[in-house]
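Apart from one protein chain that is not included, each protein chain of the complex appears where it belongs.
So that you can tell them apart, the chains are marked A and B in the order they are listed, and the count of residues begins at 1 in each.
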Amino acid sequence: MNFLKVLFRNLRQGPSTDPFPFGETFTPEALRGRIAFDASRCSVCRMCEHVCAGGAIRFEETPQGVEFILWHNTCTFCGLCEHYCVPKAIHLTNDWHLAHKQEDKYRMIEEGTMYFKSCVACSSAFLPPSDALLDKVYPTPAAIDPAMSELCPDCRRARAAAQQTTPGMAQIHEPGLTLRPLRLNHNEKRHD
Amino acid sequence: MSLLNTIASRSPWLYRINAGSCNGCDVELATTACIPRYDVERLGCQYCGSPKHADIVLITGPLTMKVKEKVLRVFQEIPEPKVTVAIGICPISGGVFRDSYAIAGPMDSYLPIDVNVPGCPPRPQAIIEGIAMAIDIWRQRIQEPA
Partner (left out) sequence: MIELIRQVEDLFNQHLTPGYTFDTRINKWNVATAWVRLSSSEQLLPAATSIKQVGGRLHTISAYQRVEGKPSEIHEIAYHFDLDGATLTITVLLADGQRDIPSLTPVFHNADWNEREFMELYDINAVGHPNPTRLFIDENIDAAVLQKFIPFSDMVNAASTKSLWEKIMQQRGEKQ
């Protein structure tokens, strides 16, 4: 007699089959799916390339800048790239509609270009840190040193070295940065 | 003959080949057919036990050196016309095992693949999407004159 109870329960509840592909299906918001890359947030630290489990990420240098290429067909959707990206330039969306025909196999890519900037002091090409990274690193927008986006690393080093000997040489928003003495770790000897 | 072809085009039978897979994708394949929640049988599909009955071939796993000969032999047993679907990133590119000494290379260097479903493992709904694409190709192929 138990089967009647089950029968009526099933008739009331309806089928438990997921309606896809004949209807909408449930997609969790945090599902790790297709990669979205925002080149305006990337500072080319290449951490994503380093931690990528499937070796799906590749950076290519061109005369204009650095290109980011990710191939979905070897991406494991593990999310390590998103986890380790500081300015959150790379993000896994919840788009799981990735099935494709064989002819599209090498077109399943996500790409972006980070352009070089010209140093105002020496005119060499360098990759400026993105605004997203500067926002994360500096405590307030007013604290951001404008030289980070204008001078190449070598010119910034030369400026910092000069400031060690002549304090107040240039406007720095964090005065403690250059006037603090350099700390060498005297306790550790070099390994052989 | 064409009547039989028209009828057959509505029930493609699935055959699974595991070419050295970690079984993650095979578990996902089990959930698309065996449980009523994602039910691939609505599309007319059914898992068959013999390669001779197969219409759509689902391949998982990077082609490991040890299993390569056996997979190629089984694939030859499957009669034309057939549609081959690569499930997961391992057969498509070698996945995380690419360049290993134990992998023979991406699957499409050895077998003709028609549909790719990337993911590690892909969602059951994504697998059904791939199988639906394969069914479209299958209907075209079986209606063609031999």
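Keep this in mind: a residue touches a chain if its C-beta (ideal position, glycine included) is under 8 Å from a C-beta of that chain, and two chains touch if they have at least 3 such contacts.
Here the structure is a predicted model, which means the values were calculated and not measured.
Undergrad: Could you tell which one of B:G61, B:P91, B:P106 or B:P124 touches the chain left off the display?
TA: B:P106
Undergrad: From the listed residues B:G61, B:G94 or B:P124, report the one that touches the chain absent from this view.
TA: Among B:G61, B:G94 or B:P124, only B:G94 touches the chain that is not shown.
Undergrad: In the whole complex, not just what's shown, which of A:H50, A:H83, A:R107 or A:R157 touches the removed chain?
TA: Only one listed residue reaches the unshown chain, and that is A:R107.
Undergrad: Considering the whole complex, not just the chains shown, which residues of chain A touch the missing one?
TA: Given the touch definition above, chain A has residues 55, 58, 60, 69, 71, 74, 106-107, 109, 111, 185, 187-189 touching the missing chain.
Undergrad: Spell out the interface residues on chain B facing the chain that's missing from view.
TA: 65, 93-94, 98-101, 103-106, 109
In the analysis below, only the chains that are shown with their structure count from here on.
Undergrad: What residues of chain A sit close enough to touch chain B in their complex?
TA: Within the complex, chain A contacts chain B at residues 15-18, 20-22, 25, 31, 53-55, 71-78, 96-102, 105, 108.
Undergrad: In their shared complex, at which residues does chain B touch chain A?
TA: Residues 36-39, 42-43, 89, 92-96, 98, 108, 113-120, 122-123, 125-130, 132-133, 137 of chain B touch chain A in their complex.
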